[in-house]
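Omission of a single protein chain aside, the complex is shown with its protein chains in their original locations.
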Amino acid sequence: MKTLEEKKILLEVSNLKQYFSVKKDSIFQPKAYVKAVDDISFVVNEGETLSIVGESGCGKSTTGRAILRLDDPTDGKVFYAGKNIVDLSKKEMRELRGDLQVIFQDPFASLNPRQTIKQILGEAMTIQKSVAKPLQRDRMIELLNLVGLPGEALDRYPHEFSGGQRQRIGIARALAVDPKLIICDEAVSALDVSIQAQILNLLKKLQKQFQLTFLFISHDLSVVRYISDRVMVMYLGKIVEISDKKDLFDAPMHPYTKALLSSIPVPNPSVKNERILLKGDVPSPINPPSGCRFHTRCPFATERCKTEEPALRELRENHFVSCHYAEDLFSPEPLLPPTTK
Amino acid sequence: MTGQNETILEVKDLKTYFYTKRGVSKAVDGIDFSLRKGETLGIVGESGCGKSITSLSILRLIPTPPGKIEGGQVLFKGRDLVSLPDNEMRKIRGNEISMIFQEPMTSLNPVIPVGEQIAEAIRLHQKMNKKEARAKAVDMLKLVGIPSPEKRAKQEPFQLSGGMRQRVMIAMALSCNPEVLIADEPTTALDVTIQAQILELIKDLQAKLGMGVIMITHDLGVVAETCNTVAVMYAGNIVEHAPTQNLFDEPKHPYTRGLLASLPKINEDKEELYTIEGSVPSSYSMPQGCRFASRCPFAESVCLQKQPELLEQPDGSKVRCWMYSDQWTGAKPQEEVFS
Amino acid sequence: ACSTNSAQSGDKEATAKENSTGGTLNVVRLSDATNLDPHFITDIPSANINYQKVYEGLVKPDKDFVLQPSLAKEWKVIDDTTWEFKLNEGITFHDGAPFDAEAVKATFDRLLDPATASPQREKFSMIKEVKVIDPTTVQLLLEYPYAPLLSILASQEGSIISPKALAENPESLKEKPVGTGPFVFESWKSGQEISLTKNEEYWGEKPSIDRVVFKVVPEDATRLAMIETGEAHINDQVPVTEIERIEASETMALTRTEGLAVEFLGFNTQKAPLDDERVRKAISHAIERESIISGVYNNVGTLANSAMSPKVFGHSENSKPAEYDLNEAKKLLKEAGAENLKISLLTSDRKERINMAEVIQSQLKGIGVEVEIQVVEYGTFIEMTNNGEHQMYISGWGNATGDGDYNQYNLFHTASHGPAGNSFYYSNPEADKLIEAAREETDENKRLEIYEEVAQIELDEAVYVPIRNYEHIAAHNKSVSGYWLNAANYLMIDEVEIAE
Amino acid sequence: MAIELNKEKPLIVTQTLDHPKQSVFGSFFSVFLENKAAVVGGLIILFYIFIAVFAPVLAPYHPHDINLENKLMPPSTEHWMGTDDKGRDILSRILYGSRLSMGVGFAAVIFGAFFGITLGLIAGYYGKWIDSIIMRCMDVLLAFPGILLALAIVSALGPSLINVTIAVGAFSVPLFARIVRGSTLEVKQLEYIDAIRSLGAKDGTIIFKHILPNIMSPIIVQGTLRVATAILSAAGLSFLGLGAQPPSSEWGTMLSSGRDFLFSAPYIAIFPGLAIAFLVLGFNIFGDGLRDAFDPRMKK
């Protein structure tokens, strides 16, 4: 285990905002935005795996995309290697892209169906000039072996592979440019359990081997628990809790995290966890609730929650929570919901 | 609660094949199970193993062509649904056996108000006029916990969220008090917090209405939480069928064991996950022997030659594996392999 | 009575008595009129509506194109430059205005007034003054002796217009003609139809039909189909290729009339290489005209031997165009040193003309002349020939008066270069002199001689290749009888009968 | 500890590739060949192309050779399709005419496709205001009903086959642009585009190497069907006298002059009419077949 002092910050996201304008229903309506990510700040340390979890639409992918500048963020800064990549020119950004790579969810959509594996990997190497042309073929085979595929795969097209194998190819492509940080956006969500395990193991192995840093996006808390060092929980474009994995899973401090954890069915019939059932659905990010965004579904919400937005506070070491009542609710012992509001 | 143990649905050697340009896909290849009143049977398995086709075959909803039920029986209260005339079958659908589908987004007709879609099922099977049926539909919406049901009944599906649509589906399925409810991955498309709500709802309603439920899912967690018995499917077969507790405490089939072992768990940390190497054989070219043999760490020559039967075990579970037969010569599996 | 009589004039009398039931005559036509003011009309479709229907002139041609009295009862030539006309009495215009000498004067004064800017003014420029002697007598005083005066008065342009309309609103005449004729203008639905009704007050013999409608039906096939089914009665623009079918049909019949016009292949004599007489001659020798008459025109019309048709005063049997002689043609080309010639051939978009162009194109290929066909809409055609932008062109001279002067002066006189008609840009002082002489000569035989001489000069210099004397054809449903086409291709319907 | 127990198993097991190697086109062709109608359509087109290429060899006469003695001859052993009003052999004219009619069809579609694809790609890829401007312009072009835009263009440029080609092409530009934009938007949101962007590929590379090849199917389908429409439109314009000029044997022109003999010598109009109809039919069923073959639902 690394100690605190050893940790080096690789990526720092500060006050990131990503608003998408939405179509209006009437010409008289004021311009509306989806506040997909609304003012979030966090850091990713070198060599660690930071996971982002949350329900669908909470802004996980948007965060990842903003960091990669696949969409230009509305506001905020993203520091990588001392540079704010939001300000980089297109050309500078292209050069930097070798360091930041991404692995996507859909094994069917993430490879160009008209390129052979060789072309896919070769193009990556050529764009980033990570490997000289004559050496490319050897390197490709090496990469394929690394992700568990035989070299003969090179001349094939993506549709000749199974989902898990395609995911391996996606990983090989990311590795082809010797990245430092890989953002895995739901990289295993579409896979069956048995295949998912293969990929998760592979990712872990590669991380160790190449000192990679992962930003791991997922909605599956079990997977997150397996793979991460630290976990960040998002709700409606906001960070609600961020902490070391163990701390978060064993002693969550935000009522949402708590509810989320308790909602997950455990594959063990003898475990009967007390469940906090949340009412209703996630509200629309177009007009998110005022104050604490979770107050509409929170069993503990008070008037204050409706009006005052909670700050992200460090309540335990390396454990940040944005809830007005975090201390009272789950610390030190998990508490039951109060009977009256 | 009389006749709690009464079997209402029995599937015997059901075979459903698809005849396509690429060949014959034996999607479901000889399946047996039974369901009793008030029981929840879980069917789990990886994608493409034939879970949905099984459920669709029961209600005879397979797209024909290319699909065709090639053999077997589906006995519902003694009647074989496979050979039932179409009009008889229609009387059963939605009335005595109903179904909830995975995709709440696409399973409702986009241009008909949800209330009407529920009322349609009611009017088809119960002697009610339009008005009564509509009132009943609103009641059903209330039952599944949709706020302001009158208003919602008049809305069209696109105005509802995913969770609400799934509730509508449930309301529709339950509106005629069916004896069997088939839920085909009812929560896969939903977020965990919503999933919890829906599962809770189904459990509640089952307790209230006393129907038999077939819960199809690939999530072992869901199974553990909701089912009395579980059938594990692999490549068109049931490989293990056991009471839930047994299955999780003492999985028998190497596939089931592998599956459980490869699952990351929310409540424990692991350095490395067990992996089942290889992948599922193509449904167009099934191996002649045990379908799991190529991925099985224990496979012997017999496994490659002949498909094993579903063998009854002393604890009441059934396993399709040579290891549990008398012919087995190889080593008995060791638990450590799957850690 | 169920008579399916043909339109032959012979039995007209008999049927007229039986079928005086009136009825509406439907005439289908290719295109709509553009203007109904006789002083501004320049196209046949417009003229045909008015001519001898709404308007009448002082005189009119009969079926043999001999001039007969009309509004004028009689006339005499007082001296070379003074013509006196005695007018019929008791005639009123459709708007109630009386017809008299003042009306004649008003009409011609307007026509001759430069402010009117009539495109027909030039044709009447020999008239110096119109003098009213008394209400029924009028004199035309000419600048110079002009023999064919009557023929021009008999043309559409010579129509006498209501003085009331001229005084009150001459602009309205464009859309609403007011004359003295047997039919009164009823309405004009632009692009669709023009209808006329019987003039109950007509001074002459009243027509037996009540109404006539000129419908625009642009498709040839459609027009004919309408005749075949009886939906329409007369179609005066029939493709020559359909005559066999019409003649074989049980419900249709054909009317044919020799025309005044001649169709020809013209050369722009000032544009290289056609400025070389030998080239023109070579081309003339290379054209097999007979095959065009039979092939393109299906033997409608006859082989022309000059620019004047046999019906035109001034025509001579003796005029001799170039013989079909390919060897001679090739020889001439060689002499002229013109090899690998590429010449454009301009034609308007009339089907027969295009066909003719294609035939000429293929015939000239035989002597190694490559022809590029240029098909343009009629207006453009006129514009291009007026500007001399053409090399060879196909045209016809629709002689409106039936007199050689109209033909020779306009087509070949140096003064007529361009718009006036000489699109050959031909200029030969000798020819000019002869044409002028013929104009003023009053002795008919002498005139004929002069015309024969000048015509041969033009042919010898290969200014043009005469191709065809027009023959006008019209198809009608057998339910109608009694109409005829005059030689200028006007449809004459005052004696038409419609059987039920 | 668990890792110990797995000692005999390597951490990474190399996967076996169990699918046989197959080419993208192989599967496409097999699907395509199964669609009998499409094969028929393809054969029809091939047949016409063959005719067009070998017209000089196949044609018994020269298409412009006038022989007035032989005019309006009904079909016979000498003139299989009869002769027209100038005694030209209709069969020969149709054979040669295939070059013009198909040429116009192809050229117009290529013209329309070139601009349509370019504009559609730009609009779809760059989005935002560029998209708005381009697509509004396309809306404007689409606001002209049917061939009226083509008609207006021909009326301005004057009648000729080339102008007809341009006009018919111009009026297919917005159709291509729309389809291409739609497909571009669809493909653009696929993850491999993001993947290649995050590798630092330039816009041009992304558009031409990664987007364009993957939207070719709807373009080809649309293109094929558009050829059919273009041939019909061009023939229509020629029929109105605004297209090919005599003595051209473009089929619309042939039909146009043949219509005068519809009742007396119907074969003059019937044969070019059939020639058009069959070619158009060929393109239509071929396009339909392509659509089915490309349809992702039919695959896998």
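Note that the chains take the letters A, B, C and D in the order they are written out, and that residue 1 is the start of every chain.
Here is the rule we use: a contact is a pair of C-beta atoms (placed from the backbone, for glycine too) under 8 Å apart; a residue touches a chain by one contact, two chains touch by 3 or more.
Everything below uses one rule, namely that contacts and distances are computed from a predicted model.
Colleague: For the complex's missing chain, which UniProt name, "Heme exporter protein B", "Nickel import system permease protein NikB", "NADH-quinone oxidoreductase subunit H" or "Na+/H+ antiporter subunit C"?
Modeller: "Nickel import system permease protein NikB"
Colleague: Touching the hidden chain in the complete assembly: which of B:121, B:266 or B:321 does that?
Modeller: Residue touching the chain left out of view: B:121.
Colleague: Determine which one of B:11, B:69 or B:92 touches the chain that has been left out.
Modeller: Counting the whole complex, the residue in contact with the absent chain is B:92.
Colleague: Would you mind spotting which of C:114, C:191 or C:429 touches the chain that isn't drawn?
Modeller: Of all options in C:114, C:191 or C:429, contact with the hidden chain holds for C:191.
Colleague: Using the document's definition of touch, tell me which of C:77, C:382, C:437 or C:457 contacts the absent chain.
Modeller: Per the contact definition at the top, the residue touching the missing chain is C:382.
Colleague: With the missing chain put back, which residues of subunit C would touch it? List them for me.
Modeller: 28, 31-32, 34-35, 119, 174, 189-193, 215-219, 221-223, 225-226, 228-229, 231, 349, 377, 379-380, 382-383, 386, 419
Colleague: Please output the residues of subunit D touching the missing chain, sorted low to high.
Modeller: Where subunit D meets the chain not shown: residues 136-137, 139-149, 151-158, 228, 232, 235-236, 239-242, 252, 255, 259, 262-263, 266, 269, 273, 276-278, 280-281, 284-285.
Colleague: Go through subunit B and note every residue touching the omitted chain.
Modeller: With respect to the unshown chain, the touching residues of subunit B are 56, 59, 61, 63, 90-95, 98-99, 101, 103, 106-112, 120-121, 124-125, 156, 158, 169, 172.
By definition in this document, only the chains that are shown with their structure count from here on.
Colleague: Tally the contacting C-beta pairs at the A-B interface and at the A-D interface, and name the larger one.
Modeller: The greater number of contacts lies at A-B.
Colleague: Distance between subunit A and subunit B based on Cα centroids, please, to the nearest Å.
Modeller: For subunit A versus subunit B, the centre distance works out to 32 Å.
Colleague: Using mean CA coordinates as chain centres, what's the gap between subunit B and subunit D in Å?
Modeller: Their C-alpha centroids are separated by 48 Å.
Colleague: Quick check on subunit D: which residues sit in contact with 2+ other chains?
Modeller: Where subunit D meets two or more other chains at a single residue, that happens at 13, 15-16.
Colleague: Which residues does subunit C have that touch at least 2 chains other than itself?
Modeller: none
Colleague: Please name which positions on subunit A make contact with subunit B in the complex.
Modeller: 55-56, 162, 164-165, 192-198, 200-201, 204, 219, 221-223, 225-227, 246, 249, 259-271, 275, 277-278, 281-282, 297
Colleague: Under the touch definition given earlier, write down the residues of subunit A that touch subunit D in their complex.
Modeller: The touching residues are 65, 68, 70, 93-98, 100-102, 104-106, 109-114, 123-124, 127-128, 145-150, 152-153, 155-157, 159-162, 164-165, 168, 170, 173, 177, 201-202, 205.
Colleague: What residues of subunit D sit close enough to touch subunit A in their complex?
Modeller: These residues of subunit D touch subunit A: 11-17, 19, 21-24, 190-192, 194-202, 205, 209-210, 213-214, 300.
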